[in-house]
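Partial view: only certain chains, each at its native spot in the assembly.
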Amino acid sequence: MNRNIRTIVAAATFILMIAALFMVFDYAPTEADQGIVQRIFYFHVPCAWVAFASFGIAALSGILYLWLGDRIWDDLEYAAAETGMVFCTLVLVTGSLWAKPIWGTWWTWDSRLTTTFILWLMYGGYMMMRASADDTAQTARFGAVIAIVAAADVPVVIASVRLWRTIHPAVIVTKEGGHGLEDPRMVAALLVSLAAFTALYGWLLMLRFAQLRARTRLGALAREIALAYAAAGDD
Amino acid sequence: MSAPVVETHKLSMLYGQSPVLREIDFKLLPGYGAFVIGGNGAGKSTLLRILAGMAAPTAGGALIFGRDTRRMSARYRRRIGMMAHQSFLYPNLTARENLEFYAALYGLPEPRVSAETWLDKVGMAQFADARVRAVSRGMEQRLSAARALIADPLLVLLDEPFASLDSDGAAIMARLIREALDRGASVVAAMHGVPAIAGTDFQVFELARGHLGPFTPKEEETTAWTGARIRSLLHR
Amino acid sequence: MSPFAAVLRKDLRLELRGGNSTLSLVALSLMVMAVMVFTQAEAKSHDAESAAAAIWIAMVFSGVIGATRVLTAERENGCIRGLLLCPIDPAGLYAAKLCAAFIFMAIAEAAAMLMMVLFFNLDFGVPLLRTAPILMLGALGFAAAATLLAAISSRTRAGDMILPILAVPIYVPALIAGVRATAAALGGAPMGAIAQWLKIMVAFDILLVTAGCLLFEYAARED
């Protein structure tokens, strides 16, 4: 069943990616003053948005886990946090790649960059905690708590360009309001690659989630067996 | 007859894969006492921790006053008094301060007064102002008992109450148990084959290989602590 | 006496008993100050910015250690278990712990400010007074985050070290705001100018405190 869904999503990802590549490198016009580098934009931004969404999902499923106590939510939370981590890393990488030619440095302590880095750190901490503790209900609760609190930074990252003096552009919604993408084809390209990355994300998430589910079920089964033996009376 | 205070259904506990408690079905009525006898590692403390809501069973469940131990609200926790291996006392506070503190947390009207009375009850009045860090082990045990009983709980859980108490201490402890029962409270106490207590309002259970069964006093069990057996061993 | 009061009173009493946390927090911030100053001995004049930086660094570190302290105090003889057995709601417990941590930090902060004035030879006066509320807001928010997360870190095997990794990033947005505000205030900017920063900090404080009250139960529970 959900294996089929996965294959479908995988196929969709593939097609959309092809489409996105075409749109980004052929269809969309080269930006006037930045030149070819600007095309990173079409990967950079979707990655960021996907990362945000993922962390959001993590936080929500964290809440659900604490509320309902069903391990499925914990698995979803863990999967989402990890996958989000992947895309957040991509944002940092693509951003740095972009920054070098444009700003002449890989990294600067601009507020947008900083807050993004922080976001990345927090979920790094989350994963460290999960790695260092063994897989118990307690660890799951801890994870949920961290995931929920950490999500608080996402809006800050989004707002950072507006809140603080920054060299990091705000195009989609400019400080004056209204978007600053001059050419409609750019918008199209952005939307397509956004769709592509969303599909990719969905696919990865499903994979990881399924894996974690399997692990949890395995654990549950092992417990079942042990309990059965216990009931039978031999160790 | 009144509703049971403690009621477990197929209560099972695993640590990792190794079973400690196996489908224990156990019931305790108000005003009755249960002594759980078992060897080292039998699972007595684990059982008590579960009943106190300090640990969640792997399977099955335990009801305290009809409420599942996994989600006990403050109202239910209020009625339980647990004396564990650890004393839960702050080493850097004095005996009195510790009891006062817990009395306050249990919402007693007069923390100071009840602290005093309980210091008397356990024969520690004289050491009321000694830091817990500086009292002897047996004294700490007595204070730990006072801490557990200070709020007149309706369910008293005692893990090795007689451990490292001298004869007076043991007498006091026994009296406290008696009082609790007379108050209408129920008592579950974990011990090592001692004491073999008769009496209609006591059930004595044996916890072995994860099963809780009726206790069949074997001679060397009941007299384990008396000179007799140990002498024979020392002079085999 | 309410549970909150009881716990808080107990913590402060333990503290006075020679817990010395506050003292050592002061000492820690002293070290930070020293480092900050001596690195820049003749380099450049100690301006408002570096002063602000110094005091906030001091705060973060004292916060991390302070919060850890408040919760490790409960570990001897398994006292935290004893607390959780009591019929008190975790939120109250959290509030008490938060208060204790905040008080420790606040004292450390006061000391740090004094040192700052001396080290960076600023002059006492209105600007300095303006920084006080900023720092208190900062301390509160950080204490809130650190206390909640210390409940976790004090029981994961990674131990004390995982706390800063979790607490600091969560707090950084407010931290940045705070530093900017402090710098501005020390620079003599009027209250209005720093209002926007204060807004951010207040928002964060509210967020973190509520989060703490709601989540502490899950962070502290034993099973």
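To keep things simple, chains are lettered A, B and C as they appear, and every chain counts its residues starting from 1.
Assume contacts are C-beta pairs under 8 Å (C-beta built on N, C-alpha and C of every residue); 3 or more make two chains touch, one makes a residue touch a chain.
Worth saying up front: this structure is predicted, and the values here are computed from it rather than measured.
Undergrad: Given that one copy of each protein chain type is placed in the view, how many copies of each are in the entire structure?
TA: Stoichiometry (whole structure file, shown labels): A x1, B x2, C x2.
Methods note: only the chains that are shown with their structure count from here on.
Undergrad: Between A-C and A-B, which chain pair shares more contacting C-beta pairs?
TA: A-C
Undergrad: Sort the other chains by how far their Cα centres are from that of chain B and give me the top one.
TA: Looking at centroid distances, A is the chain farthest away.
Undergrad: I'd like the Å distance between the centres of chain B and chain C, where a centre is the mean of that chain's Cα atoms.
TA: 40
Undergrad: Roughly how far is chain A from chain C, centre to centre by C-alpha average, rounded to an integer in Å?
TA: Centre-to-centre distance between chain A and chain C: 31 Å.
Undergrad: Roughly how many whole angstrom separate the Cα centroids of chain A and chain B?
TA: Going by mean C-alpha positions, chain A sits 50 Å from chain B.
Undergrad: Spell out, as numbers or ranges, the residues of chain A touching 2 or more other chains.
TA: Residues 137.
Undergrad: If a residue has to touch 2 or more other chains to count, which residues of chain B qualify?
TA: Correct list: 56.
Undergrad: Provide the residue numbers of chain C that touch chain B in the complex, in ascending order.
TA: Result: residues 1, 3, 5-7, 10, 13-14, 17-18, 73, 76-79, 81-89, 222-223 of chain C touch chain B.
Undergrad: Using the touch definition up top, name the residues of chain C that touch chain A in the complex.
TA: 145, 148-149, 152, 155-158, 162, 165-166, 169-170, 172-173, 176, 180, 196, 200, 204, 207-208, 211, 215, 218-219, 221-223
Undergrad: For the complex, give me every residue of chain B touching chain A.
TA: 12, 14, 17-19, 22-23, 56, 58-59, 209-211
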